[in-house]
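I am attaching a structure below and will ask some questions about it afterwards.
Left out: one protein chain. Kept in place: all the others.
Letters A, B and C mark the chains as written, and numbering starts fresh at 1 in each.
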Amino acid sequence: MSDKPITYAWAINHALDEEMQRDPDVFLMGQDVGRMGGVFGLTRGLHDKFGGERVRDVSIVEHLVVGGAVGAALGGLRPVAEVQFADFLLLAGDESFHKMAKWRYMHGGILTLPMVVRAPCGIQGGVGAEHSQSPEGHYWHTPGIKIAVPSTPADAKGLLKSAIRDDNPVIYFENRRLYRVKGEVSADPELLVPFGQGKVRRVGRDVTIVAWSAMVDAALEAAEILEREEISVEIVDPRTLVPFDMETVSTSVRKTSRLLVLHEASLTMGPGAEIAARAADELFEHLDAPVKRLAGTDNPIPQNMALEQFCYPQTDQIVSTVRDLAKW
Amino acid sequence: MSDKPITYAWAINHALDEEMQRDPDVFLMGQDVGRMGGVFGLTRGLHDKFGGERVRDVSIVEHLVVGGAVGAALGGLRPVAEVQFADFLLLAGDESFHKMAKWRYMHGGILTLPMVVRAPCGIQGGVGAEHSQSPEGHYWHTPGIKIAVPSTPADAKGLLKSAIRDDNPVIYFENRRLYRVKGEVSADPELLVPFGQGKVRRVGRDVTIVAWSAMVDAALEAAEILEREEISVEIVDPRTLVPFDMETVSTSVRKTSRLLVLHEASLTMGPGAEIAARAADELFEHLDAPVKRLAGTDNPIPQNMALEQFCYPQTDQIVSTVRDLAKW
Amino acid sequence: MTTMSPDAGLTKQRETLLRLYRETARGRALEDVVNQLAQTRTFRGFFHPGRGQEGLQAAVCTALNVDDYLLYAHRGLTYLTAKGMDPVSILGDFHGRLAGSTRGLGAGTVHCVDPARGIMGQGGTLGSCFPLSAGLALASKTKGEGKVAAAFFGEGASARGTFLESGVTAKAWGLPVVWICENNGWAVSARVQDVQGTADIAPRAAALGFHTQVVDGQDVLAVHEAAIEAIRQARGGVPAFIEAKTERIEGHFTGDMQPYRDRDEVAAAKTRDPLLLAGQRLVELGEDTAVLDDIREQARAEMNAADEAARTSPLPDGTRIHEGVWA
Partner (left out) sequence: MTTMSPDAGLTKQRETLLRLYRETARGRALEDVVNQLAQTRTFRGFFHPGRGQEGLQAAVCTALNVDDYLLYAHRGLTYLTAKGMDPVSILGDFHGRLAGSTRGLGAGTVHCVDPARGIMGQGGTLGSCFPLSAGLALASKTKGEGKVAAAFFGEGASARGTFLESGVTAKAWGLPVVWICENNGWAVSARVQDVQGTADIAPRAAALGFHTQVVDGQDVLAVHEAAIEAIRQARGGVPAFIEAKTERIEGHFTGDMQPYRDRDEVAAAKTRDPLLLAGQRLVELGEDTAVLDDIREQARAEMNAADEAARTSPLPDGTRIHEGVWA
């Protein structure tokens, strides 16, 4: 756990390790999180270190994973539940949309549910329509749930630690395309990344891009290309959708007067809609151009790996969209 | 089945009756839809008329209701499944978000799923956080599902008949606050209301309101009040969200230059976001004012009936929002 | 277990029965108040009368410790009073006033809550109690607290998928859950045989390895004994299941006239009223009917007083809706 670059995947592993070390009430539950260390290797070593009582394998029981975490949280533990793919969270519909989001409120606000669900999302590896989605939009439309969407190893660690310490239910969307991406990550176990604080990933003058999770890197790549054309792009990464840091977005758009919202989830009713809608209301007088969205296509994700690239924004599309925006 | 005014609830009943008469493959399935005629009385008489094989009661098995309908549709029937409350559709998360929406596509587009899920939605009667939602937004963000949101008895009948005849899966959101509202309904069994064709409910000059389901009546009421202040409101009811008739919205906004989107579902990431975002992009040059949204509050719906009115847009709020918009 | 003289045994039985009689009567008296509130339209939400099922609810909940967890069901209120909850806060919820356990947010039975007495609430979606009770039991086990997590549900809800997912996990992990199926044969208008193809729920718990008992839900003593055994099993790490065959005497909700149901069946159900049966048994054991009358009278007085206190509490204002979404 030094300061040298580690992967996004290890950053998550370290966050879990440190928080389990710090607080005996924190425990993990999910399919293959135990001896196997997770199907993506995210929980490697934790079963050996903390034992089977704190790293619990389950059968194919998504209802129990999410609903059991709700119960365990009510009973005073701090569960970190894992679904193998974010898409599977939708299987636990009652438990996520209703129980996790509303149990506290329904009971007068006197109960507390400190729990996290880790949900690996994103298009990669030919796993098809039910293993590739980024369903953060569904949950952003569900009052009572906080949402993290880290884009870098440092944020992956810092946000997960904050999520575990938060007294509210949190869904933590980790993008599978980022697992092997490396970055500097602090070894300080008290360095958290607060929820609700976006980050300007790149300073620019002409166009603001709001992007999170794996789309940040695509935006950065596009920005480099555009820089050569003397189009200066500012990139805002909200890092969490709930709470959403509109202030950082506003500050940027007030400067650039042009906004592109970028995400991987399918376009229609995707999270970009909310951000664009807020801009169309709150930033109306500052906009010099239409608010643009570039997002996943409106179809299920095909299993054919060769077709995946057509399903979410690619660098060249970002470049040309920004180029058009800059002309306004 | 004359042309005299009937309720929205009877209009739904008539649509089911006529379509079951017309096509022996149409059948109903849900809790208490049989001898009891539905907990809201919507299927009254149909069990007697068509028998227990075509009007099927089930236990508390939402997964089976939706997933069974998928299977039955694949097997050549045309199921009309009912969940007792739209919120319960989220319980059948895998079956609605994945199976119903994607089975056709995942299998190369060669299978067909002609099925309807009827989902009573809306805030009424103190039934609380898990029986009051309007989750059309969740499904609008799910490619592969059509969505109807009728606001009048005539549309309730005509859209349901179209839904049953459609070869795609449809979710039909019927608002419980509208069940007793009366209106003229054609007795012609071949009069359908097509999907994807919005309707201008009221012609006006100054401000466009896009509203559907129970919010249309609230918008009409507000428009009457505003008329006295010489603010002329045009009201567009899209009637279906998928497909969405942007053209009718655009035509109206090109005329009024001001847009308010109104809905009952909670504001953040609600369906208004998509419409506002599209306006902010496609209608940018025609807008003279910020795009406004007025919607449900961002909290679960409390069970206390006296508090319900604070949770979704009331006429006075619509009036004052439009008044402000008109000043731009 | 120590052996008792036949006399001592009978005395103990009579004491237990009296206690159960009292709790059954209290639950019924509370429901009578609620029915009154519904009739006068003071309460206008849905209420699912527990008449016929109060006895089993009392019998199980009095077997629980005060800190054992309870996830109650929608059918009636005896779970709550027998677990020790203050009727004022229950009725405060019916009145939608600040005296209610949800401080005016709820109105009706569904979300009454009292964590100090282990009452962790109810979901509006049936079957959500299964994973939640498993989670609560896991917390208790992990923390070594020795609490069980009891969950009530109807035979209709026992068909929900959550039953299976939570059941296999509870068994695998040795969780201290006690699941009580109130099998009244009906889910709203659906007869259990017609929609589940069986009248018996216990086999599906037995198949998962639960300790399983089937009991006459109208016999409060039998249920109480079964509950004690189930709780003992659960505390020992064996998830436990009780199927109590019971009677829904009233409609599904207040106002449901049950047209779908045979009149004779309802009439027969009424003769199996648990309060009546417990009273008869007590009289057989030599109890004075005056004592029983007195218990019922006291219960009525208690609940009327609670109603008075609840109805005079302040109403919440519109800002209440924004409180409590976030911790």
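Assume a contact is a pair of C-beta atoms (placed from the backbone, for glycine too) under 8 Å apart; a residue touches a chain by one contact, two chains touch by 3 or more.
Fair warning: this is a prediction, and the values are worked out from it, not measured in the lab.
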Displayed chains contacting the withheld chain: A, B, C
Contact with the hidden chain (one of B:7, B:43, B:59 or B:321): B:59
Which of B:40, B:105 or B:310 contacts the chain that the document leaves out: B:105
Which of A:35, A:180 or A:254 contacts the chain that the document leaves out: A:35
Residue of B:67, B:137 or B:313 in touch with the missing chain, whole complex considered: B:67
For chain B, residues in touch with the removed chain: 27, 53, 56, 58-59, 61-64, 66-77, 79, 94-95, 98-99, 103-114, 143-144, 166-168
Interface residues of chain A (partner: the chain not displayed): 31-32, 34-36, 39, 57-61, 63, 87-88, 91, 125-131, 297-300, 302-307, 309-311
Missing-chain contacts mapped onto chain C: 159-165, 168-173, 193-198, 203-204, 206-209
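Everything that follows uses one rule, which is that only the chains that are shown with their structure count from here on.
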Centroid comparison with chain A (C-alpha atoms), farthest chain: C
Rounded Å distance, chain A centre to chain C centre (Cα mean): 41
Distance from the mean Cα position of chain C to that of chain B, given in whole angstrom: 37
Whole-Å gap separating chain A and chain B, where each centre is the average of the chain's CA atoms: 31
Chain C residues counted as touching two or more neighbouring chains: 102, 105-106, 110-111, 123-125, 127, 161, 325
Where chain A touches two or more other chains at once, by residue number: 94, 98, 105-106, 143-144
